[in-house]
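Every protein chain but one is kept in place in this view of the complex.
Right, chain A next:
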Amino acid sequence: MRLLTHNMLSSNIKGVTNGFPLRIEVEKVVEKEVDLNMDFLRNMFAKIEWKALVEASRTMGYSELPDDAESSMLDSDEFLRKFHHALLELHLEEGALVCPETGRKFPVNKGIPNMLLHEDEV
């Protein structure tokens, strides 16, 4: 699971009002190189919750992202590379996503988050 996915997901358990961002429990992180696509990054930047991405990348052991970011920073190659690395190259291979309100764990195995709810959560 890339942090892009993490940035899009929330806990949708019935009754939970603020299921975002999910806390990351790390068991195993892997890095996989991906080609950098500027247009895609520029597009996605507007959709990303920056604070959640910064926090998530720190949990995964990458602390190069600045606390705040604005679209003008996209002109810097260095920033783009860091953003790209955090968003697309860090994978949570094994671990869990934890609902911030209830503490329910959504397991992540082989890089696939399991977001299916239990019977008493729908």
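The criterion applied here is as follows: a contact is a pair of C-beta atoms (placed from the backbone, for glycine too) under 8 Å apart; a residue touches a chain by one contact, two chains touch by 3 or more; residues count from 1.
Just so we're on the same page, contacts and distances are computed from a predicted model.
According to UniProt, the chain absent from the figure is "tRNA (guanine(10)-N(2))-methyltransferase", selected among "Tubulin polyglutamylase complex subunit 1", "Glycosyl phosphatidyl inositol protein transamidase complex subunit", "39S ribosomal protein L46, mitochondrial" or "tRNA (guanine(10)-N(2))-methyltransferase". Although one chain is not shown, part of chain A still touches it, namely residues 1-2, 4-5, 8-12, 19-21, 32, 34-35, 37, 39-40, 43-44, 47, 49, 88, 104-105, 107, 109-120, 122.
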